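Only one protein chain is missing; all other protein chains are in place.
We call the chains A, B, C, D and E, going by the order they appear; numbering starts again at 1 in every chain.
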Amino acid sequence: MDLPDRADREAILKIHARKKPLAEDVNIVVIAERTPGFSGADLYSLMNEGAILAARENRKKVSQFDLVRSIEKVMLGPERKSHLLSDREKKVTAYHEGGHALVGSVLPKADPVHKVSIIARGRSGGYTLSIPLEETRMQTKGEFLDDIAMSLGGYAAEKMIFGDITTGPSNDLQVATNLARAMVTRWGMCDEIGPLALESDGGRTIGGGSPVSGEMSEQVHAQVNVEVKKIMEHALSRATKVLTDHRAALDAIADKLCKVETLEQPEYEEIIKAHGIKLKKKEDIVSKIAKE
Amino acid sequence: MDLPDRADREAILKIHARKKPLAEDVNIVVIAERTPGFSGADLYSLMNEGAILAARENRKKVSQFDLVRSIEKVMLGPERKSHLLSDREKKVTAYHEGGHALVGSVLPKADPVHKVSIIARGRSGGYTLSIPLEETRMQTKGEFLDDIAMSLGGYAAEKMIFGDITTGPSNDLQVATNLARAMVTRWGMCDEIGPLALESDGGRTIGGGSPVSGEMSEQVHAQVNVEVKKIMEHALSRATKVLTDHRAALDAIADKLCKVETLEQPEYEEIIKAHGIKLKKKEDIVSKIAKE
Amino acid sequence: MDLPDRADREAILKIHARKKPLAEDVNIVVIAERTPGFSGADLYSLMNEGAILAARENRKKVSQFDLVRSIEKVMLGPERKSHLLSDREKKVTAYHEGGHALVGSVLPKADPVHKVSIIARGRSGGYTLSIPLEETRMQTKGEFLDDIAMSLGGYAAEKMIFGDITTGPSNDLQVATNLARAMVTRWGMCDEIGPLALESDGGRTIGGGSPVSGEMSEQVHAQVNVEVKKIMEHALSRATKVLTDHRAALDAIADKLCKVETLEQPEYEEIIKAHGIKLKKKEDIVSKIAKE
Amino acid sequence: MDLPDRADREAILKIHARKKPLAEDVNIVVIAERTPGFSGADLYSLMNEGAILAARENRKKVSQFDLVRSIEKVMLGPERKSHLLSDREKKVTAYHEGGHALVGSVLPKADPVHKVSIIARGRSGGYTLSIPLEETRMQTKGEFLDDIAMSLGGYAAEKMIFGDITTGPSNDLQVATNLARAMVTRWGMCDEIGPLALESDGGRTIGGGSPVSGEMSEQVHAQVNVEVKKIMEHALSRATKVLTDHRAALDAIADKLCKVETLEQPEYEEIIKAHGIKLKKKEDIVSKIAKE
Amino acid sequence: MDLPDRADREAILKIHARKKPLAEDVNIVVIAERTPGFSGADLYSLMNEGAILAARENRKKVSQFDLVRSIEKVMLGPERKSHLLSDREKKVTAYHEGGHALVGSVLPKADPVHKVSIIARGRSGGYTLSIPLEETRMQTKGEFLDDIAMSLGGYAAEKMIFGDITTGPSNDLQVATNLARAMVTRWGMCDEIGPLALESDGGRTIGGGSPVSGEMSEQVHAQVNVEVKKIMEHALSRATKVLTDHRAALDAIADKLCKVETLEQPEYEEIIKAHGIKLKKKEDIVSKIAKE
Partner (left out) sequence: MDLPDRADREAILKIHARKKPLAEDVNIVVIAERTPGFSGADLYSLMNEGAILAARENRKKVSQFDLVRSIEKVMLGPERKSHLLSDREKKVTAYHEGGHALVGSVLPKADPVHKVSIIARGRSGGYTLSIPLEETRMQTKGEFLDDIAMSLGGYAAEKMIFGDITTGPSNDLQVATNLARAMVTRWGMCDEIGPLALESDGGRTIGGGSPVSGEMSEQVHAQVNVEVKKIMEHALSRATKVLTDHRAALDAIADKLCKVETLEQPEYEEIIKAHGIKLKKKEDIVSKIAKE
């Protein structure tokens, strides 16, 4: 299924918005920008959730803040209030999410961080939101390598700070392993395997492109596993290096998270700027290509 | 399926309690604490079982003790009265359960023992109940390693005391092997395999986390088996060391079990304290992290 | 499915017995003892078969002997009268069954022999019945090793006496191989494989014990096969040694079987006592543990 | 499904015979002896076919010869008249069937030959009938080895006489390979594999005997293939030696078959006696055991 | 399914012919000879097609030529008129079909060529028809080896003449590979594998012959692949040698085909005789055996 892009989303949101009374501060363009990956149904839910929030607080109009909060609710599920974190859980979660965020901020091709939180949502203990500077259908090997390192940021932080690992990074490992495997078997992003498609994209084949025929031989399969492992271990060592080099920033983010539980972009950026980490700008993407 | 946590359980128990006449000694908070892993349906059964026990003894009100006994009935199934243990079976079962309990008490990250019994329940010959000091969604590699060693405590005791093994530990081996395998293939808890997800968590994936794609190659599969075996054998040798170092305590527990069949927490703790084994306290968990 | 134990069986038999006129010599306790492994439905059939036998002989009451004969009918199927054994078949079957019986009598942990016969029942050419001295849910590695050797007693006898093998031991090999495999992959009874569960018990898992996840790697699978083979070959050499050491007893049993076709326990025990083989007693089981 | 034995067959034939007018020469006992492996339905067809033959020739009574011819019709399907054999096909088929027959007559444990024919029946180009001297449920390794060599007798003859092989032996190879495989994997008849059941007997398991659990590892599988191949190649070299040693007899049988197309037992035995080959007698079977 | 043989076909054709007005030149015996492998339904279609051809040309009677043309239509599908061959396609197809034909004519055990054509029929670009001198159910290893070489004749010609290969031989490779595999795994025609059946004939098993049990081990599978490859490569080098030795004949056939598109047997045989290649006669088959 093809997801709507930014312009599509803006159009869809405007259609759903017709029947809701919107406050003057509402900026549909901004909402469209912050919802990459949303389907039409997701956008419909978002507008509904916004209306519910306004209704609960006896306001007649849906505000921009109602919509922004609804984005996260649709993405991550409702906040889980009932589970009270112990101090130990808080500390571990704070370092875990801090790890994701910091790696994402330092590595040049990862998306900038918009929010970090240790409030449980859905089934996850906390979350780090990052949104691309520029929406695109095109992702590069370099960006995937930074994304994988960012995914392993939580794991790296737990290992480094506590010398032990929880089951918390389980989902991070799945997401990152799948990405690494696709790099190796579908996108030709591993020189040892070469420019071959060894596995099918599933539903993503275009026109005449039939799904990849034939299974891998055991020999090739073993080589694929070796290359995936190399990518993962390299990403882990990059994540660990980032956290070691910026340990003070990590401690600062974790401390703050233990206290306030959620850091919005401005508060978060203040901390990392204070530790000498540069913020990302749109120009960086352009200059990446300009250099070449 | 997401299970209710302590606060959820307390709320659910209170709802079910409304229609039952409760004695004054009933403390729902304590019941909620001792029922981690219970579903809503389990909690409903628990309240019902308590009411049945009271009715059988012609008491009008359900007492705290009725509820406590019902916890075990719901967890383990009814006691099996018909099978009369021979002396031989008694002795073997007593050492088996004593092995679980003692390893659990000595290893620092295993949960403390609440009860040990050689009365058959459901399909098991006896049982050892242990409950975490603090309920948490977060478990660490260190805790899993101690849990596995505790699971092998019965097997280790049989081998050490009788030089022979029964089919009794069959279920212990399954539980411990599955745990060790998940450490290696799902939670990144084995350095030789690295921070990869090689198998899916089944239904536990969050949002964008798709299940792990692709089978393991034979080579990786063999390596996984080697690492699982290492974890299991290391756990067995740790369990055996605990039992050898504390042989007198093991004999004392087994002797007592042959006589009284069931040891509640106070009686059990008396024995291990008499043999110089420290009891676990909540502070230990905090200090584990504090040290780091 | 959980089978009834001795006490359960006694209760079940008494219920079914209510509607049958029983002779004074009937001892339900003895019947319950000789029917380990019988389901409730089997016990029902047993009482019915007893009543049919009495009716055929125009007796009004079911005697103990009616019930005893019915045990075998339910266990083994009806006797096959139509197939007339040639002298050659008689001799081979007599040595085959004699081999089972003698190995079972000599090895200390095998169950004592109750009956040996060369009368075909169901699909088997003859049969050897052995019943444990004491009913138990607990079986040890040592007992399994003797059971496997006893299973191979027929095969060993054919090979030793005739220098050739028939298809007769086909079922023995299946039963023994499955037992050896379970020792290696499910019960942790093989040191080379270690305390791991590599295969699931099927329906025998308790409560939280999920079936074993994941297949074995080819490497582990090969190792399992090697260990199963070792167990089988060791059992065969033990069986062969027993038969060689007691050749005169074997000849005596086989000769007698060719003449009378069926040996009940007293006749059988007379032969083996005459050849200096000790009978098994309940005390032996206790002392096995006492020694340790 | 359990097939009826000789006594069963006699009884079944007598039942079906009640409604047919039988000639005085009919000997049901002989028919029962010559129909091992026939099901109840096959015996019913046999009596019907006999009646049809008599009716076609306007005889009122079914003769013994009608029944004997019907045995073959039921076993092999009707004769195929329409396909006219070329001289070349006749010669090849004659040597092929001669090869089966001669190997069967020379090897001591193969069943004696009752008839050899180059008339096509059902889908086979010719056939060699052999019937055991004594019906038995018990077959030995030694007998199987001779049976396999006899199965390969046709293949060996084609290769030896014409230096080329036809597709004619295709079914012989399947039957013999399956037999060799069962010897290795089910009946413990291969010392290198040992007394293990590696494959299930399918429906032939008795009572408690569950089918063999688990697949073979690749390593064991390879070893099984090696052992099956050894048995087959040894059988081929034995068959070839028989044919080389008795080349004159083979030529005589093939020549005669080209002329008369079918050799009944007396004619066939005359040829082989003339070439110094001893006929088999029932006493041989007994003495095989007596020697031991 | 058993296909009718020559005599069967003659009978079937005569039945279908009853209702058609046949010209005097019709010779059903010849039609039956030229239709090996036809089913009853195919023969019915053939008579119908003949009647249609006659009707189209307003003739009242079906001629022998109508029937002969219908044989090819039933075998190969209708001619494809719409696709106009370019000069390049014509030349490649002419050499391809010429390669098949020439190899078939030179190798002693391949069937003689009846027709060669570069007119597309059904899905194939051209075709070479060859019909056995004598219909038989019996085919030998030697004949299969020549058949495989003939199948590769087109591939060999393309490679030799153009130094490049088209997708044209795709079906030839499939047919030849399957034949080579059956030689190795089903018909015992490869000495390295020996007289074993490793794969089942599917529906071709006779009576008691059960399909081959069990898969091949990886080791045997690899060996099978090696042997199949050897057969194919040997066949290719034989085909290539024939074409090199008779290059002038190949050029002559291809040239003629480019001009006239179809060569019937007389024209074709004239060309090969002119190049010193002997025609095949029935006596050759007999003498092949006579020599031995």
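Convention: contacts are C-beta pairs under 8 Å (C-beta built on N, C-alpha and C of every residue); 3 or more make two chains touch, one makes a residue touch a chain.
Given the structure is predicted, the values throughout are model-derived calculations rather than measurements.
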item	value
Where the missing chain makes contact, among the chains that are shown	A, E
Sole contact to the chain not displayed, among E:Lys141, E:Arg181 or E:Lys256	E:Arg181
Touch with the omitted chain, as defined above, among A:Asn48, A:Ser86 or A:Ser200	A:Ser200
Selected residue (touches chain absent from view) among E:Asn48, E:Gln64, E:Ser124 or E:Gln139	E:Ser124
Sole residue of E:Arg59, E:Lys229 or E:Lys273 that reaches the chain not shown, by the stated touch rule	E:Lys229
Contacts of subunit A with the absent chain, listed as residue ranges	2, 5, 7-8, 11, 134, 136-142, 186-189, 193-198, 200-201, 204-220, 285-286, 289, 292
Interface with the unshown chain - residue positions in subunit E	37, 75-77, 82-84, 86-89, 91-93, 122-125, 152, 155, 161-171, 173-178, 181-182, 185, 199, 218, 221-222, 224-225, 228-229, 232-233, 236
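Throughout what follows, only the chains that are shown with their structure count from here on.
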item	value
Any chain in contact with subunit B as well as subunit C	none
Partner chains shared by subunit B and subunit D (touch criterion as defined above)	C
Homomeric contact subunit A-subunit B: same or different residue positions, threshold half	different
Cα-centroid distance, subunit C relative to subunit D, in whole angstrom	37
Numbers and ranges of subunit D residues touching at least 2 other chains	218
Graph class of chain-chain contacts, one of line, ring, star, complete, other	line
